[in-house]
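In what follows, a single structure is set out as structure tokens and then discussed.
With one protein chain held back, the other chains of the complex are shown just where they sit.
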Amino acid sequence: MKHVAKKHHLPHPEPIDALEHARSGGIATFMRLPHIHDAEELEIALVGIPFDGGTTYRPGTRFGPRHVREQSVLIRPWNPELKINPFAKYRIADYGDFSVNPLSIQDTFRRVEEQMEPLTKAGTRCAAVGGDHSLSLPLLRATAKKYGPVAVIQFDAHNDLWDEYFGCKLSHGTPFRRAIEEGLIREQSFLQVGLRGQVYSADDFEFAKKHKVGMITAEEFHAHGMKVFREKLQGFHGKPVYITLDIDCVDPAFAPGTGTPQVGGFSSAEIVELVRGLRGLKIVGCDLVEVSPPYDNGSITSLLAANLLYELLCVL
Amino acid sequence: MKHVAKKHHLPHPEPIDALEHARSGGIATFMRLPHIHDAEELEIALVGIPFDGGTTYRPGTRFGPRHVREQSVLIRPWNPELKINPFAKYRIADYGDFSVNPLSIQDTFRRVEEQMEPLTKAGTRCAAVGGDHSLSLPLLRATAKKYGPVAVIQFDAHNDLWDEYFGCKLSHGTPFRRAIEEGLIREQSFLQVGLRGQVYSADDFEFAKKHKVGMITAEEFHAHGMKVFREKLQGFHGKPVYITLDIDCVDPAFAPGTGTPQVGGFSSAEIVELVRGLRGLKIVGCDLVEVSPPYDNGSITSLLAANLLYELLCVL
Amino acid sequence: MKHVAKKHHLPHPEPIDALEHARSGGIATFMRLPHIHDAEELEIALVGIPFDGGTTYRPGTRFGPRHVREQSVLIRPWNPELKINPFAKYRIADYGDFSVNPLSIQDTFRRVEEQMEPLTKAGTRCAAVGGDHSLSLPLLRATAKKYGPVAVIQFDAHNDLWDEYFGCKLSHGTPFRRAIEEGLIREQSFLQVGLRGQVYSADDFEFAKKHKVGMITAEEFHAHGMKVFREKLQGFHGKPVYITLDIDCVDPAFAPGTGTPQVGGFSSAEIVELVRGLRGLKIVGCDLVEVSPPYDNGSITSLLAANLLYELLCVL
Amino acid sequence: MKHVAKKHHLPHPEPIDALEHARSGGIATFMRLPHIHDAEELEIALVGIPFDGGTTYRPGTRFGPRHVREQSVLIRPWNPELKINPFAKYRIADYGDFSVNPLSIQDTFRRVEEQMEPLTKAGTRCAAVGGDHSLSLPLLRATAKKYGPVAVIQFDAHNDLWDEYFGCKLSHGTPFRRAIEEGLIREQSFLQVGLRGQVYSADDFEFAKKHKVGMITAEEFHAHGMKVFREKLQGFHGKPVYITLDIDCVDPAFAPGTGTPQVGGFSSAEIVELVRGLRGLKIVGCDLVEVSPPYDNGSITSLLAANLLYELLCVL
Amino acid sequence: MKHVAKKHHLPHPEPIDALEHARSGGIATFMRLPHIHDAEELEIALVGIPFDGGTTYRPGTRFGPRHVREQSVLIRPWNPELKINPFAKYRIADYGDFSVNPLSIQDTFRRVEEQMEPLTKAGTRCAAVGGDHSLSLPLLRATAKKYGPVAVIQFDAHNDLWDEYFGCKLSHGTPFRRAIEEGLIREQSFLQVGLRGQVYSADDFEFAKKHKVGMITAEEFHAHGMKVFREKLQGFHGKPVYITLDIDCVDPAFAPGTGTPQVGGFSSAEIVELVRGLRGLKIVGCDLVEVSPPYDNGSITSLLAANLLYELLCVL
Partner (left out) sequence: MKHVAKKHHLPHPEPIDALEHARSGGIATFMRLPHIHDAEELEIALVGIPFDGGTTYRPGTRFGPRHVREQSVLIRPWNPELKINPFAKYRIADYGDFSVNPLSIQDTFRRVEEQMEPLTKAGTRCAAVGGDHSLSLPLLRATAKKYGPVAVIQFDAHNDLWDEYFGCKLSHGTPFRRAIEEGLIREQSFLQVGLRGQVYSADDFEFAKKHKVGMITAEEFHAHGMKVFREKLQGFHGKPVYITLDIDCVDPAFAPGTGTPQVGGFSSAEIVELVRGLRGLKIVGCDLVEVSPPYDNGSITSLLAANLLYELLCVL
């Protein structure tokens, strides 16, 4: 990622010092970073999108950004495994939440695309926190406006390639079918990791096969581990890659707070290792979706999400 | 309410006998009644409408019908205060849930109106369990088709007379403005009970005043009790009346499981007394809305709702 | 209550001093009193009976004693309303739990009666914490052995006078019918306070009427307050009285942790006032039952029970 | 399993279409299947047994069937790993709950055996959802009536081979000792998988050794994985096998909602793989027990149980 | 309260418009007001003090400010009872949290007093959200620096006039004894409202009597209502008054999330009415303390606190 030389007027944003201000206090921003709603000032913007109008079963992800913020106060800056402090390397801040329309998915998508514009224009990469998975579509649209079709790596229990629900083309089960149809995803550059559980019928994978979507099922990962992931990643180096992480790729024991939980998923250690495995890719943006606080007993899902958001920053 | 003489093919529906089948067991239907999806067989239909797409803050009421069913297994048939067994008096059953579209409020309203038709045609009164308060609009439309404009008594913390949210005319904050505009509510026959809490501005009551909507605030009720309610009810006798009960009329201590909780509300004893106070009115239908199970600690909201649904049956 | 002159070998039992040992610490006994399993040493014994095998709906009251102990650490000794320190006035301690058989109600009743013997023999009054309401039967049997038929004041949402469930004569819905049949309760000296909610049929009160059981419904109390209670108490002065308090007499908002919750009940302030209203009676024993910790969100039911247990000690 | 040719009057039962009726709605039956209480119509009957009277520690499994139903609404029909749609292959429906007696284990066993009769007679295999583990005894009795002694594979943290508790021969700790004594289990055809945790004494395994009960401890599985399971399964092919799955074989992190949780258990992915490993056996019936909703934070235990029930259907 | 004429550089602060930005989104500040850490810009500062190091029983109030912020997003501006919009009348904003030292009560008090200085100097009144009740001491010290001894009205279940705990003079049970000793409270101008529950001994009220502290017990309020409060308020008009509201004045049913809950307290409607009853006093500052989110089932305590904070703003 080439660093665009911008003229910044604000000092380099830093997380609040936990030795001066105890973690239990303060207005909760992402990782205790300053709230800076100015794309020009930032290299990476942490953005919340509090929308769950694309959800077909259990709602609640509209509160995802707020609760990930709350749990992210525990994040410290230095990653001893990757040996990086992302906040020192990049100008990162809490950009605030995009404005959404809880009553309309179409209007929300329009708003998201519109609000992405100043970020794209400024060359500021966006790490978005949902909200439900339908949001990947407007985010990919905005991304493709700048980069053209991008490679996509999706961590998810479900492939989200269904055609429609209740006669609607837009929902959290359909974003990537739409994205492929709209030409937003580069050919043969789409990898889905963590798929598992029942589907509606044997035909549910037809679209994926036809479009050569790569796939690592949870069962394959449990059997072969990181090796199979590293192999499949080969073709992604050098290309602009978009990462989308649906928290339900993780097992409900580690991430109960999600709308369509599926047993048999990753542990927290595994998903952390998977995200770290992205290191070296040319990542142009990412989202982390489907954290549903009303179902998040003990807030461990939001806490995991905050850690994964941090790990994503480390590989961005 | 004149009883239409129908020819019934099924035996009179009765709740499952708790001395034969323990309350902890069995498929949970409303009040352990049989599931009968045939309007012709019923005088009163208990219907769930699992939709919360009109919600602007905390969602979750789409699970209301299921959880009210679950808690309603505790209901016994005889009301010693009102001296009535509604299940013996009327043919009442669990009609099942209306089909809704979680992704579209317009399509859901269309579906609700359509599914109300066989009930209206059969002269079967409907006690609907939401779902969010937006649903009162299609229910009132269906009611007005049969009865013309009806009187309405609304138990609620909020008057739900706002004009629009996010540019949308349909939401859980607007149903009664629409209903008035559409001529579904009889003039000077609309009473709101339990209003309290802050509003957006002093102008928020303009529409209500203009349309002569009656009002008993929670503060007035706390000061004067049932007396003020009985007085305001005077004008409602003899007219066809529709009852709509938003569970947030009750205090969050008694009903935490709701989307826009407002402190300072009724106790459970007070709302039971208020509902019993409806006795003698010519009630043509009712709904009980805004029970949100994801926020219902200890399920006491669903339990209260099940009891209120029973009390409504006793006064229907 | 005449104080039997006993020879005590242990010092007067006192609650642990909270200024020396913080309330968050220490093995949780009732009110931080010493554990003394010796009837001769005590005037009043706090006893747990961890049994819920008489429960027909939601179980869990077998954990009642443990959780009431846990919440009772907050109790301080001096009652500023009644102007009494019960721990100074009487020798009171945590007697431990009676041994029960979770697999057999008959064996449990036998055990309870047996374990009551040393207490009855020593003239030690017993304040029992359940457990479910079936336990009042063996407790009344033990009480009647010493005092003959006693007057009974029952705080409860349900009258627990049913004949049988599933062909069983013993359950938490039947103890007082058995007690009347067995001649344990003095004629015309049985008062039930707090009854409300639906029953199975209009006949459910026949037995009560036939046996002249006094009754104050919750609705009557809400309408008339303490006055009606004081009137009904007239006839109880001078007689040996047994108090039984089913926590479900209180509203689910104040006591969610119970097996058959019933809306429309007392507030915590009201039940405290009712218990204080017993002052001056010749109370020979009491139980506090139906606290079900698995349903006790926020432990407020156990906390209330601990306070009511304390207030009972103040009027014993 | 030979398919008995029956004459069915009802259409082939199918789960409700989630694209027509959103998963949040509808009366909750097992996997949204129709409720058909007619053994002749079914090849496999999903039956709830809401009884926990055999429980010695934490009760609550009487609510297991209802909550497994509730979480099972998320199950879709096609299993991409096993390449099977069990609902298309067999006539499967929700048979409803067996009637039980919450106050008597003996009467409950009698009832269960009686209610199993029409199913056994019709050759309908039964997948039972408990309730506590004592229920395996009447289920095995019914099974043995048709098949004679059967092989048994038990997934469990505890071996449930104790002789008695509190002088009682029937409880959730004793069913398999009784079954062996009664000759319901085929010799040398009993395998226990997942045992771990402390026991009362070194002698606790004597009975198992004497009766040549096979055993794979959790520790052995953690060390050797599926290999050791596949080896032990060798001898079970061709014989009629009964499967009993106590949810506490799974770790409390994945299944907190159970009565006697034991740390160090399987992950959800492991138990799914174990159940799938049963494929090819001649399974004549199964039960899934010890799901205790009052302890099921986030409902993840019920959700896992629903998935395991589905996987069991796939290997039946 | 005379409005000091300041020169403001920022526009008048307004809550975020909920019709533009849905309440589920956005960084949670008090009542969605802007975060302005500049005393000169404000007339009233909403300040969090996330400290619970003075707590002797259940901790957790250090998270009070964050959770009151989260629930306060539901507050709308116009109070229809008092007919006031406090945000229009005064320049009010979220001033952020004071820095505290979770490991030292002394250092925390020093910090609080220091951070109060710019506010006092600017004549900005402070509405502080705790945190535990020990914090009233440094707040009163800062207040007295400007106003001299002030009148105090304390809503509380406990009088917090103890001398010391564990040999420590500073804790949440001692602030007002210290304040009286330090001469911070005006003579005969201290009223405590809501006292109830047991105390250590009959002597516990000696200090209060000696210093002529006024008192309305919960029992008195339950018996006589607002009348008794209005009478006692007589002497407070015209004097500078400091309001301190310990959320445990409210009953645990309405406010479970607190450290030393006491049954028999106010309802939410009653405490709202009490706060509104302060209207017309010359209030120079206030605090709202002892909200403990880890114990706040359903967040209803934080929600109530947010409403009370709003009502306080309306009477400031």
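As written, the chains take the letters A, B, C, D and E, and residue 1 is the first residue of each chain.
Here is the rule we go by: a residue touches a chain if its C-beta (ideal position, glycine included) is under 8 Å from a C-beta of that chain, and two chains touch if they have at least 3 such contacts.
Being a predicted model, the structure only gives us computed values, none of them experimental.
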- Note on the structure: Only these shown chains touch the missing one, namely A, C, D, E
- Query: So which of E:Asp52, E:Asp251, E:Glu270 or E:Glu311 would be touching the chain we can't see?
  - Reply: E:Asp52
- Absent-chain interface as seen on chain E, which is shown: 52-56, 58-60, 62-63, 101-105, 107, 165-168, 170-171, 294-295
- Query: What chain C residues would touch the chain not displayed?
  - Reply: 20-22, 24-29, 35, 48-50, 62-63, 65-66, 69-70, 94, 96-102
- Residues of chain A in contact with the chain not shown: 18-20, 22-24, 74-81, 83, 85, 251, 253-254, 267-269, 272-273, 297-298, 300, 303-304, 307, 310
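The rule we apply is simple: only the chains that are shown with their structure count from here on.
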- Query: If you check the contacts of chain A and chain B, which chains show up for both?
  - Reply: D, E
- Message: So if I look at the partners of chain B and the partners of chain E, which chains show up in both lists?
- Response: A, C
- Multi-chain contact residues (two or more partners), chain D: 20, 22, 24, 62-63, 101-102
- What topology does the chain contact graph adopt: line, ring, star, complete, or other? other
- Pairs of chains satisfying the touch condition: A-B, A-D, A-E, B-C, B-D, B-E, C-D, C-E
